[in-house]
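Of the protein chains in this complex, all but one are displayed in their positions.
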Amino acid sequence: MGSYIAIALFSPLLGFTISGLFGRFLPKNVTGIIASLSVFVSFVCSIMLFNHLHNGGDAVKLETFNWIAAGNISIDFSFLADKLSVWMMMIITGVGFLIHIYSMGYMHHDEGFYKFFAYLNLFIFSMLTLVLGANYVIMFFGWEGVGLCSYLLIGFWYANKEYGYAARKAFIMNRIGDLGLLLGIFMLFNVFGTTDYQTVFSSAGTANSATIELICILLFVGAVGKSAQIPLFTWLPDAMAGPTPVSALIHAATMVTAGIYLVARSSVFFVSSELASTIVLVVGLVTAVVAATIGLKQNDIKKVLAYSTVSQLGYMFVALGVGAYSTALFHVTTHAFFKALLFLGSGSVIHAMSGEQDIRFMGGLSKKLKITHFTFLLGTLAIAGVPPLAGFFSKDEILAKAFYGNGILVFILLAVTSVITAVYMFRLYFLTFHGEFRGTEEQKHHLHESPSTMTIPLIILAILSCVGGGLGLSSLFSHHHFADTFLSSVLTNANIPHPSHLFEIVVLVVSVVLLAIIILMTRSYYTKKQNVPTSADEETGFGRILSKKYYFDEIYKTLIQKPIEWLSNFAHDFIDRKFIDGIVNISGRGVTVCGNYLRRVQTGNVEFYLLAMVVGVIAFLIIYQLV
Amino acid sequence: MPPIDHYIWLSSILFSIGVIGVLIRRNGIVLLMCVELMLNAVNLLFTAFATNFQDSAGQVFVFFIMVVAAAEVAVGLAILVMIYRNTKSVDISLLDKLKQ
Amino acid sequence: MKTLVLLFISGIFSLFGGIFGLKKILPLFATVALATALGYLFYDSNYGLENLQNMLIFDNYSTTFIAIAIGSTLLITLMSAKGYSYNPESIGDIIGLMFFVLCGVVCMVSFNNMVMLFLGIEIVSIPLYVMVGSNRNNLRSNEAALKYFIMGAFATGFLLFGMALIYGATRSFDLDVIRSFSATALQTSPTYVSIGLLFITVAFAFKIAAAPFHYWSPDVYQGSPTLVTAFMATVVKTAGLGAFLKFIIYLSPMLGSDWYLIIAIMSAATMLFANIVAVMQDDFKRMMAYSSISHVGYVLMALLTVNKETQSIVAFYLIAYSLATIGIFACVLLLNPDHNKGNGFAMFNGLGKRSPIIAVILTICLLSLSGIPPLPGFFAKFSIFKQAISDHLWLVLVAICSSAISIYYYFRAITAMFFNKPDETIIAQPTDKNIAGYVVISITFVALLLIGVFPQIIGL
Partner (left out) sequence: MVLIIIPFIASLLALFFKDKLAKVLALTASVVQLITNFVLLSGFDLKANAFQYFSSYTWFNSLGLNFTSGIDGIAMVMLLLTNLASVLIILSSWDNNYASMTKFLSLVLLMQGALNGVFLSMNGLMFYIFWELALLPIYFIVGIWGGENRIKITFKFFIYTFLGSLLMLLALIFVYLHTPGDHSFEWDQMIIAQMTGWESTLVLWAFFIAFAIKMPIFPFHTWQADTYSVAPAQGTMLLSGIMLKMGIFGMIRWMYPMAKNACGCNYNIFIILAVIGIIYAAIIAIKQNDIKRVIAWSSVSHVGLIAAGIMTWNKEGLQGGILQSFNHGINVIGLFFIAEIIERRLKTRELTQMGGLAKYSRGFSFLFMVIMLGSVAVPFTNGFTGEFLLLNATFNYHVILGVVSGLTIIFCAVYMLRVYQLAMFGPEKDNGIRIGKLSWSEFVTLGLIVVLVLAIGIFPNWILNISETSVDGLLNIMKGGKTL
């Protein structure tokens, strides 16, 4: 079984090396196919592992070699495929594979084609190490690896200055999180002497609770960075600078869920630590609301999706916060499906619009882009939570858990958020696909459906986002909650009572009704009345604040970036040059100055010399007598 | 003979006079004379001690000193002459070219 | 003894040689004579010590210092072929005087009797007055001579007064007797002893140019012909220090802690003053004067603790110092043979390009003086620090600071040689005809490196 892990890890790495080194000599299709195949291979492996575990096999461990050994620190380069890891593997490789296929079409005209695929493969490799690592350090290695890949891919079109900055921003914000994670790992070393999952978790009880709290918080800081939660979420929307498949794969389906994975992985600790869980809950909740509201006022198709991603991640963290870890992962899965679908859909739209991303210049695309339109619609419905699509079940479950686990307030806020979600998603949908076309003539003339390499993944994902809910049918429909039962062995869920049927029904009905209303309203507003959102600057009142994203970037700029830059200049020009170096130089110059004065003593006048001699003699006589 | 201390005081005074002379006079020749005064003070001291100890070595030393002093003066005068030839003066305070 | 006689005779000979037009061969003769003297010296030393009625004692100690002095003179005469160009007709006299000075040196470092010390000092001094002034028509040379003379005579006065007082306290000039009497002398007539010692010390301090009695030396070094400067900076200093050390060794029972304190103060003052002032000098020869003063300061540190090693430490220091100094002056002489050009640092500009050999050798000498390992200068300094650190830590700290300062001016020359562009105004082009000069500098070069890598070879 261990060999499957090895293959799963190795094949993307191989793909990376091939397309990285020889990519420029191979024809594009070959590169693409090699890359996709390599991912497919690891997908197959993960299926194998999945079967193995599903049939009651126990976790597979792969020991390779001792990576770092110094004193008490000894880190093995080993991997562990338990149910959680494999669950993530499935998503990563599965969605990853589809997106590879898609990219073959999407990136076809780009001269960095092979580089793109090399990076993608590298990403898959790192992501797999992240989820498969058998201890926190290996996970950290994957963690940084994916961060790097996202940096590379966001800055893929480096010729554009803005994109470069976006990439840097992403990397640095992640780094801030990473510091927290790293410190957490040090704490673990400090407490348990190792970071190997099995040992650490088995001895989790031994450590005192305060330490555990601290560890959890530190780990969560890492999660916040990676999963774009408040306050470190601003990088994700900017990350949309990258090619759309990247946004789909990294910034929607997989990488950003690493934070969820981390917390879920450490569920043993989090369950036992009140404070940390509360923090997780609050952060998640706030993020969900804030991001959703911002999403209302965005005009860039990808930005809207980005903010919705942030808000959905917030959802997941809420779930984690209340201790429903398997629920969170369930939502991760469904979200991976429909969000990937939506992004790819938007990608195909952008493809058709030849690079245009602003929905104010779109509209009425449903006629030209049939498949895209249909799949996108499905995605929208799914995320809006229309039963029986995937989104409904996962969201509904989170709501339920929140309600029973944490009370009414959280529940209400989440409900509101999901309403908002529906609003901005349909706004997006209608503005894009219905009404009159608002783009330029030659754009209109150029409109076309994307090639099959792009549409097929769309279709598959659409299907998945329809049936994905099956992984976790709520107790209303079936007594077998697959995700829960599968994962419960590795996740220690807080025991939250199952929602009553009444509650289920109420939620179901209410949500259907609400959605219906929302759809009609948005449709009438944007399609019938042909309202077109204005640009951020023309907005007024609260709308302006929203469209300016609550001025987060500006605040950070003034509160953090500017001061540091000022400090840097100050430290260099004043403290260093003037003060420290000044002291050094003065002590140097002092000598020359003294020399200059003492030199005068040597008047060249012999009388003075004689006098000096006599004075010297007398002085010595005095010393001689006194001492 | 009177106690040795008197001689010591005397010669010390002479010596000091010589020193002061060297310090305050500028004329090269006078300077030489002052130096001679110092040396003679020493001579006096030596002889005094010698007679006091009934020891000849001291007196012998005096002769050495005289000889050396003579030689010194010879050289000194020569140098002064040389300088006079170049500067038409024996005022030592004029000689301060060497300095920085 | 034989050495002394030989030196004296050859002195006479070269005086007459100067008169009877043998000027051509004189430098050669001098070289040979010195070499022979050196040979004799070592030859004699095999027969153990030689005692002349307790006036002079030629023992291992004196042999060492005489050897250093004669060796330095040998090198100087070698390089001096061009050195007399400032007044060629009196070459005989100068060489003769040089020999007489050497006689004085011999007396100074092997004296066992105050008389011999006095005579030795005078025999050294009087010819030197003449040599300094030997560049007759150069006013600077005259001035130097006069200054040196007046102050020298002045110092002699103090020396004699001191001797008189010591004599008064101990009734003898013989060092052994004085030593044996010291105990009684100290309680019968302490004042004589203390003041006498002090005056003698002052005289020595004057000879070796230690602060505050050093004022003459920068002027004199700058004013007198390069050749003479080199001679004074090496031979005379060696003699002075040798004599002083011997004096201290003999009279150590008389020397109280306060006396040592004075020496310590002197050495600190010397090091600091000399180094700091040297930083601001623009005339290279003058800078060298200060540097030599500062080195005296280091040696004084060694004199503070007299034990069986002190002699060899001082000797080693003097060797290292003399070699480097002679090398430097030789280079200066090569660059600026007839003293018409100024000796500013500018004369080194771009030397690294113009004549790399001189540049490299000069650099090595300077490095050795500044005490950069593994050159002899370092070992010399180091051994002194090592000896002094245990009971004069503060002094060692001063020494360390001042040697850090000394880097400043030594490297100023090096910088000029390698980093500066040669400027056309003062282009001191080395005269390549002067083979002897090159021989000398290469000898110093090799010697420095050898001693640096195998310090054992000089058997100290």
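Order as written gives the chain letters A, B and C; numbering starts at 1 within each chain.
What we mean here is this: a contact is a pair of C-beta atoms (placed from the backbone, for glycine too) under 8 Å apart; a residue touches a chain by one contact, two chains touch by 3 or more.
Remember, it's a predicted structure, so these values are computed and weren't measured experimentally.
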| item | value |
| --- | --- |
| Contact set of the excluded chain (shown chains only) | A, C |
| Candidate in contact with the missing chain, chosen from A:1, A:14, A:90 or A:172 | A:172 |
| Omitted-chain contact residue, chosen from C:73, C:403 or C:434 | C:403 |
| Contact with the hidden chain (one of A:73, A:210 or A:506) | A:73 |
| Absent-chain interface as seen on chain A, which is shown | 24, 66-73, 137, 140-141, 144-145, 148, 151, 155, 158-161, 164-165, 167-168, 171-172, 175-176, 178-179, 182-183, 186, 189-190, 564-565, 567-569, 571-572, 575-576, 580-581, 584-585, 588 |
| Interface with the unshown chain - residue positions in chain C | 309, 312, 352, 367, 372-374, 378-379, 382-383, 385-386, 389-390, 396-397, 400, 403-404, 407-408, 411, 415, 418-420, 454-456, 460 |
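As a convention for this text, only the chains that are shown with their structure count from here on.
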| item | value |
| --- | --- |
| Which of A-B and B-C has more C-beta contact pairs | B-C |
| Chain A and chain C, separation of their C-alpha mean positions in angstrom | 79 |
| Mean-CA-position distance for chain B and chain A (Å) | 99 |
| Chain B: positions in contact with at least two other chains | 19, 22, 92, 95, 97-100 |
| Chain A residues counted as touching two or more neighbouring chains | 599, 602, 604, 606, 610 |
| Chain A - residues contacting chain C, complex | 591-592, 594-596, 598-599, 601-602, 604, 606, 608-610, 612-613, 615-617, 619-621, 623-624, 627 |
| Chain B to chain C touching residues, read off their complex | 4, 8, 11, 15, 18-19, 22, 28, 31-32, 35, 38-39, 41-42, 45-46, 49, 53, 55, 57-58, 60-61, 64-65, 68, 71-72, 75-76, 78-80, 82-83, 86-87, 92, 95, 97-100 |
| Complex contacts: residues of chain B adjacent to chain A | 19, 22-23, 26, 92-93, 95-100 |
